[in-house]
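Let me begin by presenting the structure, written as structure tokens, before commenting on it.
Only one protein chain is missing; all other protein chains are in place.
After this line comes chain A, so read on.
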Amino acid sequence: MQQTKHVKGLNPDMFLNRNALHKDKLAYIASRDGYGDGLVEAGSKYKQVVVLCPDVTESTRSSDFKKKFPERFIQLGVSEQSLASIAAGMALTGKIPFISCFAAFCPGRNWEQIRTCIALQKTNVKLTGSHAGLSVGEDGATHQMLEDLALMRVLPNMTVIAPGDALQTKKATLALANLKGPAYLRFSREKSPAFTSEKTPFKIGSAYVYHFGNDLTLIATGLLIYEALITAHELSKQGIQARVIYCPTIKPLDKKTIIKAAKETGAIVTIEEAQIAGGLGSAISETTALTTPVPIEYIGVQDEFGESADTQTLFDTFGLSTSSIELAAKRVLKRKYNERVDDIIEYKTVAKKYKQEKQKKIIEEALNRTPKKWL
């Protein structure tokens, strides 16, 4: 009985929003808002919490903290490198510094300072990367940070977290204030479905089964966990039961949950809004390869830079949306059952083709709107 009970459907113990599978019935909240709320709570709970910000106070939602604790908010101007070391200095003197910044610049700009002054020294600094991933949209490649997970994951002593929605980001922020040691928290500017609830658990180092299934496992970090959930729901209608693991902590990885899933389902798709090299997919592969090697497919950005466009267009054309995840799931299932698969990886080629078509269409539409005086 127990077995059949856990073969499909949402995991009730996760207390997801009861409309979790109905996108249009959910509120959309940016995960950076969750960070802002978490900061205020962390500030109230721990007197040592200070916030350091390089000229992006409002954008990183640090303004409420600034208002409530002006004496604990430190403005540094555009100086991310020095800022990382200043935070280390403050941590060495007993403070709990949170660095509120964009992922492109922290850790993008100040990686060596983080490596030496924070990771190597084990200082109690909490780095945050807002505006991470492709979802910063129109700002384009310079600001679409896709390499941060890899950059931070390779550092010894570093905890790396990418929560799935605003509420989870708030919980992660609070948890980080209580964690002793260096950590990186990644979140986003774009509004995304608020599909968890107050009762949904969050613990650093834990991965959670959000959806039951034994045919294959979808493992996602960050906002794309929601796309994974929707894909599992779609697959379930086709008779394929996918387990969905929400893996907000990329480091330290919840090896127990991952290995169990590899053993029980025999096929994995990893899903992240980042370069596939070095991030979640790599972490999962490194873990399963040593213990339970199973076929894996990687959903993520395939070794290319992003570009200007709205977020949905970018997700669709860079192969991060449900249709791509579904193709990857079907491919990994074939491999699990030793069926023949194409050398050409369909979930990559389909997105690429769609990208070309979409670009052509959008540019044509824009040019058609040219005012007469410009022709």
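Here, contacts are C-beta pairs under 8 Å (C-beta built on N, C-alpha and C of every residue); 3 or more make two chains touch, one makes a residue touch a chain; residues count from 1.
By our rule, contacts and distances are computed from a predicted model.
Asker: Mind telling me which option in "NADH-quinone oxidoreductase subunit H", "Sulfonate ABC transporter ATP-binding protein", "Transketolase" or "Phosphate transport system permease protein" is what UniProt lists for the chain we can't see?
Answerer: Missing chain, UniProt protein name: "Transketolase".
Asker: Using the touch definition from the top, which of A:Gln75, A:Thr116 or A:Thr291 touches the missing chain?
Answerer: Touching the chain that is not displayed is residue A:Gln75.
Asker: Can you tell me which of A:Asn11, A:Ser236, A:Thr287 or A:Thr313 touches the chain that was removed from the display?
Answerer: Hidden-chain contact among the options goes to A:Thr313.
Asker: If the hidden chain were put back, which of A:Asp64, A:Asp139 or A:Glu346 would touch it?
Answerer: The one listed residue touching the chain not shown is A:Asp139.
Asker: In the complete complex, which positions of chain A touch the hidden chain?
Answerer: 53-59, 75-79, 81-82, 104-105, 108-109, 138-143, 307-310, 313-314, 317, 358-360, 362-363, 366-367, 369-371, 373-375
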